[in-house]
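Have a look at the structure that comes next, please.
Removed: one protein chain of the complex. Kept in place: all other protein chains.
Lettered A, B and C in written order, each chain numbered from 1.
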Amino acid sequence: MMDEQAGAAEQAGAAGQPESLQEDLYRTIALIRRFEERSIELVRSGDIVSGIHPCIGQEAVAAGIGAALRRDDVMMANHRGHGHLLAKGTDPGRLFAEMMGRATGIAHGRGGSFHPSDLSVNVYGSTGTVGHGAPMAAGVAWALARSGTDRIAISIFGDGAVNQGALLESFNLASLWQVPAVFVCENNLYATTLPVQDAVAGSITGRAEAFGIPAASHDGMDPEVVLEATAGAVARARSGGGPSFLEFKTYRYEGHHTFELTAGLHYRDPEEVAQWRSRDPLELAGSRIPADRRKQIDEEVEIVIDTASRFALDSPRLDPAEGLDYLYSSGLRLRSGVSGG
Amino acid sequence: MMDEQAGAAEQAGAAGQPESLQEDLYRTIALIRRFEERSIELVRSGDIVSGIHPCIGQEAVAAGIGAALRRDDVMMANHRGHGHLLAKGTDPGRLFAEMMGRATGIAHGRGGSFHPSDLSVNVYGSTGTVGHGAPMAAGVAWALARSGTDRIAISIFGDGAVNQGALLESFNLASLWQVPAVFVCENNLYATTLPVQDAVAGSITGRAEAFGIPAASHDGMDPEVVLEATAGAVARARSGGGPSFLEFKTYRYEGHHTFELTAGLHYRDPEEVAQWRSRDPLELAGSRIPADRRKQIDEEVEIVIDTASRFALDSPRLDPAEGLDYLYSSGLRLRSGVSGG
Amino acid sequence: MPYLSYLRAINRALGDEMERDPAVFLMGEDVREALTNTTIGLLKRFGPERIIETPLSEQGFTDFATGAALAGLRPIVEYQIPFLLLLVFEQIANQANKVSLMSGGQARVPVTYLLPAAGWRPAWGAQHSDQPYPMFGHFGVKTVLPATPVDAYGLLVTAIRDDDPVVVFAPIAAHKVQENVVFADLAPVPLGVGRVHREGADVTVVAVGHCVHDALAVAQDMAEEISVEVFDPRTLYPFDWDGLAASLEKTGRLVVMDDSNRFCGLAAEVLATAAEEMRLVAPPRRVTRPDSAVLGCVPELDLPLQPDRGQLAVAIKEVLKGAR
Partner (left out) sequence: MPYLSYLRAINRALGDEMERDPAVFLMGEDVREALTNTTIGLLKRFGPERIIETPLSEQGFTDFATGAALAGLRPIVEYQIPFLLLLVFEQIANQANKVSLMSGGQARVPVTYLLPAAGWRPAWGAQHSDQPYPMFGHFGVKTVLPATPVDAYGLLVTAIRDDDPVVVFAPIAAHKVQENVVFADLAPVPLGVGRVHREGADVTVVAVGHCVHDALAVAQDMAEEISVEVFDPRTLYPFDWDGLAASLEKTGRLVVMDDSNRFCGLAAEVLATAAEEMRLVAPPRRVTRPDSAVLGCVPELDLPLQPDRGQLAVAIKEVLKGAR
């Protein structure tokens, strides 16, 4: 599976020499970390107007998942999805460009930071409707199985999504029809400002089990744990074993959205943040590879990020006349909002 | 609790002599059975235009629940709700009138057979949106507890409702906030033509347990079993113990709706129907009381049904000019559909 | 020539398209038993892999269809009751219909949403009687409302082949309509192209769905005094503005008959656009349901709330009297 996998490694421009699994995971985590840090700078500088939902602290989940998937597997990401896309193999430059609303963006700037999609690496989308990527992934998986391939679909969502009716409905559909889907909950303990214990009665894994879907909870700060758990679920789906559910306990170091840089909310204890930072996936993954390799990868990642952000910043802006493009696949044109227009 | 209960007994005009619990349950079951049989005749004669969703075969559930509730407890019924209302104490004549769209109906004919409500006995409604009575009941229960009473709310729905997102969301809310609610699933094995095994992955009770709600499955053909189980759940809710979930296995002898009298559907085996008929709740309850009392109750029920249907048939029709009444509590008037109108 | 009924036309279109394109499948409630009559014989013909019986999870299976479409299939999703389209409105209007834009043209969602029973059904109550199509047009979801079996066949076929989401409304009141047809002549009907059912010179009556037949009957009754042109847009969104303008060039007088609520309904859009951009020599008129009417359980109360021939005849006369 590894040889087939389409993680960030290749994308991140490894000089071609065969890389160990640990190095591969570290590279993906470092790439996501630096991508998000650069994104926050670009938010501050006004180049990314929307702000972003940073996934700093959660990189191990994306990295482990990316390493467990084949490029032709389908992913439904979510609003905190930059890491998901990068781990799936999205080009960092085109993702920066997307977030800046440039013509060279993956989706020509029409998806932005909040709901990007990249069909070149089979990320079919990131719906803004929390939780609704799960039923879509179930439908994708059902269609893939129907077409006779061994491709699978994975849906990644947060702890806030597990109380959304459509997601719960999709667990039933996925189990009833035994679709090759993997449902992943990134439990980072909060939905915006809402602590998970104030939102979830019963348990998160119990929601999947209630519908006959095998479910397990794992440490989401260790990329190897994530990879192993995900690889198992993926293998089950691929071999016709039906859907699985995985909860990864993780944590976001930054605010829910960059608006928190100025909003000044007080829903979590700095102590708590510090504690989780002490289990930093970047450090954990870094500690597992030779210091010189780590240094080399860091330098390579730095080049990738610099090149990518420059590419995006140098990319052409969109033509204001194109505001109604892409609305319909069939190319239907709209009447303007003013008579005779 | 029994002395306080507001079952159909009083309504059904028992000559006042103290009735045994068994007699009481039998009377309610007989009343519902004969009410539904008469209703079907009134559908055939064209007096009930909508047709109905008959609950014949399921009477033990309504009877047991009715006997477990106080009149001031709140019920959310569903589309197959005539039995629920009668067991809660609704006047059969005003219910017939409601189904015939007469001025004397409980809701002046505006609720009809599909979504009746009777606030005089605290049936707050029967929404046509399958499953959505559960979140409403959770809200009612929360409000009742907040006001400091020991009243509780009960929601009755079918097996088809357990795959509706809003209902699953409400299990989480009810458990999270420990509201005094009882959720009852009348599992009659079909949602219209859909067999429960083709609809439910996992289990029905497991859906409630996943959210931390104690759940159990019981025989829904025996009114005493239903009463005991419901009384326990009601007592828990009343004493601040939070929500409970009860599944009652039951069966409808008739079609989903009276349109099946002509539709000719083939989704269930006559064998199966015959088997369930052999466990008829009317017979079971009847076998538990003295033959003479049974005969007497039957006669009394017959009088109640005759009087009730005559009352309805003799009731005035609605004035076509009143079609837009009751749309707004504030009495807002609408513009007609034709200019100047 | 054989008779084709409205629901048979839908059934035939479904069968023909499933035959033609293996990517087409249908999902919904009680579709195996063909409760709405649209899927009669299809389970036998195409099997349970293409006629999918769903639990009562409308939001879930609507998103599920979006996913299947993203993976290259062409789902048809059937809803038994009009209000179910309200229950899934977010999934259709805010998700499926925005995928093309949000993906910058990378992805498409060729889903057909079929409502075989739109509008009032005698006494089925307040929650079973709506005509929720204007809101789909407002959000730019392609929407068709066929008035005849031939158009039902042709528009449904086109909807299934279209690469964007399309909602197909089949009004209950049109189910009884039958047509004499040569099956070989049945063909796709393009979206956005209206149909002049009857030529006329004095007044243009725009009617949609079953109202088309009321309009034709009234036009016939009035033929002696007044020459009524009956225009059926057939597609609500995108609307055939050129067709309407051509008719008004002739007549300069407009009445719209539509079974949706008056306030912000389809008729409102037709009057507004005509008033802005087209030839009108007299104030136009609407014949619709009252502003926010809710039809309920009692026919004698509900019938007067629905647009009828008498109201249309009066409106036509008023518009002819009127002048600016």
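Operating definition for what follows: contacts are C-beta pairs under 8 Å (C-beta built on N, C-alpha and C of every residue); 3 or more make two chains touch, one makes a residue touch a chain.
This one's a predicted model, so the numbers in the text were calculated from it and none came from an experiment.
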item	value
Touching residue (missing chain; options C:Gly28, C:Gly60, C:Pro149 or C:Gly296)	C:Gly296
Residue among C:Leu43, C:Leu56, C:Ile76 or C:Leu101 touching the omitted chain	C:Leu101
Touching the absent chain when the full complex is considered, from A:Gln22, A:Thr127 or A:Ser329	A:Thr127
Omitted-chain contact residue, chosen from A:Leu21, A:Ala199 or A:Leu313	A:Ala199
Touch criterion as defined above, residue of B:Gly125, B:Gly206, B:Pro223 or B:Pro281 at the omitted chain	B:Gly125
Hidden partner interface residues of chain C, rising order	83, 86-87, 89-90, 93-95, 98, 101-102, 125-127, 130, 134-135, 137-141, 237-239, 260-261, 263-269, 271-277, 280, 283-286, 291-294, 296, 324
Contact set of chain B toward the excluded chain (per top definition)	74, 76, 105-111, 115, 117-119, 124-125, 127, 129, 132, 134-144, 146-147, 153, 165-166, 169-170, 172-173, 176, 325-330, 332, 334-335, 339-340
Touching residues (missing chain, whole complex) on chain A	48-50, 101, 109-115, 127-131, 160-161, 163-165, 191-194, 198-200, 263, 265-267, 317-318, 320, 322-324, 327, 334-340
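Following the convention adopted for this analysis, only the chains that are shown with their structure count from here on.
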item	value
Farthest chain (mean CA position) relative to chain A	B
Inter-centroid spacing, chain B versus chain A (mean Cα positions, whole Å)	47
Between chain C and chain A, distance of the C-alpha-averaged centres to the nearest whole Å	40
Residue list for chain C, restricted to those that touch at least two other chains	55, 57, 59-60
Overlap residues in chain A, where contacts from two or more other chains coincide	165-166, 169, 172, 176
